[in-house]
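Pasting in a structure now, in structure tokens, and then I'll have a few things to ask.
Missing here: one protein chain of the complex. Every other protein chain is in place.
Per-chain numbering from 1; labels A and B assigned in written order.
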Amino acid sequence: MAVAAEKKEVKKIIDLGLEEGAKKLTPEKIEITINNALAAMGGARLDAYVSTCIHCGLCSEACHFYLSHDGDPHFSPVGKVKQTMWEILKNKGRVSPDSVKKIAEIAYTECNLCRRCSMYCPFGIDIAYIISSVRRICHLLGVTPQYLQDTAHSHAATMNQMWLKQDEWIDTLFWQEDDYRREIKNLTIPLDKEGADIMYSVIGPEPKFLAMLIGNAAKIMNVAGIDWTFPSFDGWDNSDMAMFSGDQEIMGRVKRAHFEAAMRLKVKRIVMGECGHAFRSVYDVGNRWFGWKMPPVPVIHAIQFYYELIKEGRIKIVKKFKEPVTLHDPCNVMRGRGLGDMARYVVNAICEDFRDMSPNKEHNYCCAAGGGVINCGPPWKLKRMEGNRVKAEQMKATGARVVITPCHNCHSGIEDIIGYYKLGMHTKFISDILVDAIEVPESMKAKK
Amino acid sequence: MEATQKSEEKVQPISKQGIPSPLHTATPLDRGKDAESRMDWDTKEKMIANTDEWKSRYAEVRPFNVSEDGEKIGAVVQNDDETFTVCINGNPWEETYEKIWSFKFTNEGKAACLVLKDNAWTVALDGIPWNEKFDYAWNLQIAPNGRSIGINIKKDDQYGVCLGDKPWVQGFADVRNLFISSDGTKAAASVAVKRLAEADIFNFQKGVWTVAVNGVPWDKNFVNVWGLAFSPDGRHVAAETRINLYDYAVVVDGNMWPQTYKCVCEPCFTAKNNVIAPVKIAKGWTLALDGKPIWGPFIQVWPPKFSSDGQKIAAVVASEFGRWTIAVDGSAWKQTFSDTVLDPVFSPDGKRVAAIAKESKDPMNMGSSLHSIEGNDRWTIVVDGIPWNQDFDMIWDPVFSPDGSTVAAKAEINGKYCVAVNGKAGKKMFDALWSPVFSPRGDKILVRCIGGGKYYRYVVPLDEI
Partner (left out) sequence: MKFLMSEGFYEFVRGPMVWLAFLVFISGSTYRIYKIISGLKKEAVVLPYMSFKYGLRSIAHWATPFGTVNWRRHPVMTTVTFLFHFCLIITPVFLLAHNILLFQSWHIRLWTLPEGLADLMTLIVMLSCVFFLLRRFVAREVRFVTYPSDFFILAIVFLPFFTGFLAYHQLFLPYKALIVLHILCGELMLIAIPFTRLAHMLFSVFTRAYTGSEFGMVRHARDW
């Protein structure tokens, strides 16, 4: 029967990646590519999911897109699967170039692969996996959003997300070291220190736009007396947009560079900055492509790291943050790693007035930026904003002034939402607050 | 990059010791045949430097490095006026710099590093800077035979390579994956020949990357170019490429193998100038020799290593998903490991193979950033498929005795280091330690270590370790 519910008229968005990509397609090419892709995926998992889904719609309310569009079924998880994967399967791959464009738009810009819906489907059907499979097909068809594709190219060419040249990376570290030496005596950002305990890794945007986060990390490391290092060579970037564009080969390659950097430096573990998707890529997605069941070197998210530093007294909190704060739980370390309690421990330790969001922890709403959606760039920003009214409402209800977002995608995505819905708040990373809250022993302070 | 460049130019011999070796270098590390025989194997104990005293003398002492023969220890140090220099055996270089990094020793005991002065970067060798200066310099590499130093450079917004104080003539939009030939006379790198506008995905997909050998680019472009390798005679270059978004190819001297793959890893040359590379085919990964599969398939195969006579091939493989081991000439060791296995090392006679392996009892539990988890992340050495009885917090590359009968490695236990021999931790623990070196007869081990704030060079009979 498949009744089409009316969908709000939206202004046509032009994305060169989708447009030009679809132009190169012919029905034959689509059919062959799709069927090869499905065969290569193996199909058993997909088959199990498709045969099990009872079309009950119980997953709908999991999705912030659905909730924010007042229950428009086009945006429900199963609704999106219907418009993409079912469409592909039903037609046995015989879909038109225009449909491919439409399918790509849904898969890339209307789902954050946040996995909330697997917690709402009684069968635990992994919609994010299905949508990822759709993205894989779109990648193979060459119909991907321009900006996301560009980021995937950057990963492929430079092993980082931002087209950063090797000298720019190294120079940023030197610059941050110089800067923070004015505050901490002999603060070092050790490069290529073989045998250090920890390799700290970050995502490309840190050296590109947010270099002081690297300085923050260096200050925390130095004050806590951690034996750490950065690689000066490729592999320092833990992020992975190729994972979201559907280019699994590049995803695997980027992960390999990352792990091999750690193994070459003989570190015991990788501690990564406050990023969620990067954690997912290193911890339980990207590693699998090259046959690592778990990361060959343990991977620890910043939240866990701060938690241990504070809990074990490696750093002392002396100046708590006063303004009311709330915490946005990043999907990829909540559903992705169950760090809800640790995050709250850290936030409570460094802030005086913490107001929790509801729902939270594993049940949080996604920021709508994750899953590569924000990386689809400016053309899709408005759509992303409209797709997450519930987050705005949820944040507003806390009455907080500051939203702590221990994830880069969330950080930018939430800042956008705050601006769009005029919430009068702003976002901070944990480390932004932590650096000012910790005690710097007199002996470590630089002479002014 | 105005200087002209002649590859025949004489270059200074330097060894590769001191830099962490990339995990999958295509050419085996060649430390120079007689290096060991020239060392002092008679003096049992030498206190070379009081490193604690340096710490009181300088505002800051950065990590130490020692020479191959153990006779020298050095570090980048900061003077009270916030300038930096290098201190060797207690004696600082006269010249001071604004910044110094990438400090390492050559086997002649020369100290090489990258230095910054008056906004210009260059290489300093034993305190003497190169003539050429750059806006930026990084990735200091020493040729496999130790005969020259190569670096990545940036000048006037152009990227390039400088090999032995001779920069490439042509500059590029980007240069990565520098690879130096084993005789140290040639350098290859992947280069971007065109600068692209922001988010120009279309031209990128047309291909702007290629390989430049001694600064001269191939005439064909690729979407991506990654790992490179020189043939042992330095006359051929192989590259790992992607020719469109989906097809991967091995390219030798600009010519593609007839077959493309779903994925490839960096190629390397056999002793007979054949090219070998891990490639992904429908059933999994295999090694392909000049385009023909010779092994496997396995779940994964990493780039191989060869015995010194070139007769045997060994590579890290995953024989099932998430289980790693070594395959020698295509047959995998029975024992597999959960976390990782690192590159195989052949004994000098090529009969034995050793590798680092890591195992975890409960790999799903990666709980702590500050502590080890009981039973997890245990490192050890596996020799011919049999792991050592003892495991360690960390272990460094295995070193074979000249006759291949003994395997030694630097090992870490509770933050201290020892020399482990044939699976047993040495008696003495040190605060810092460098990898053991066997005497030419294999009866003694050179132990380069720091203990009690002093740097020592010990020559220890094998049975007293």
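The criterion applied here is as follows: a contact is a pair of C-beta atoms (placed from the backbone, for glycine too) under 8 Å apart; a residue touches a chain by one contact, two chains touch by 3 or more.
Predicted, not measured: the structure shown is a model, and the values here were computed from it.
Among the chains on display, the ones the left-out chain touches in the entire complex are A, B. Contact with the omitted chain, checked across A:Met41, A:Ala397 or A:Ala446, is made by A:Met41.
Considering the whole complex, the residue from A:Ser68, A:Ser118 or A:Gln146 that touches the absent chain is A:Ser118. Residue A:Asp284 is the one among A:Asp179, A:Asp284, A:Glu323 or A:Glu386 that touches the chain not shown. Only one residue in the set B:Ala59, B:Ala120, B:Ile299 or B:Ala425 touches the chain that does not appear here, and it is B:Ile299. Contact between chain B and the absent chain runs through residues 299, 321-322, 364.
Where chain A meets the omitted chain, the residues involved are 1-5, 41-45, 47-49, 51-58, 60-62, 66, 71, 73-74, 76, 78-79, 82, 118-120, 122-126, 283-284, 288, 293-294, 334-338, 359, 362-363.
Just so we're on the same page, only the chains that are shown with their structure count from here on.
Chain A and chain B have Cα centroids separated by 32 Å. Contact residues on chain B toward chain A in their complex (touch as defined above): 20-24, 59-60, 62-63, 78, 99, 101-102, 135-136, 138-139, 152, 154, 159, 174, 176, 192, 198-202, 204-205, 209, 223-224, 226, 242, 245-246, 248, 262-263, 299-300, 318, 321-322, 324, 338-340, 342, 358, 360, 363-364, 366-370, 372, 376-377, 393-394, 396, 412. By the touch criterion given at the top, residues 16-17, 20, 139-140, 142, 146-147, 149-150, 153, 156-158, 165-167, 170-171, 174, 186, 188, 190-195, 198, 232-234, 247, 249, 252-253, 259-260, 263-266, 268-269, 271, 283, 290-300, 304-305, 308-309, 312, 314, 377 of chain A touch chain B in their complex.
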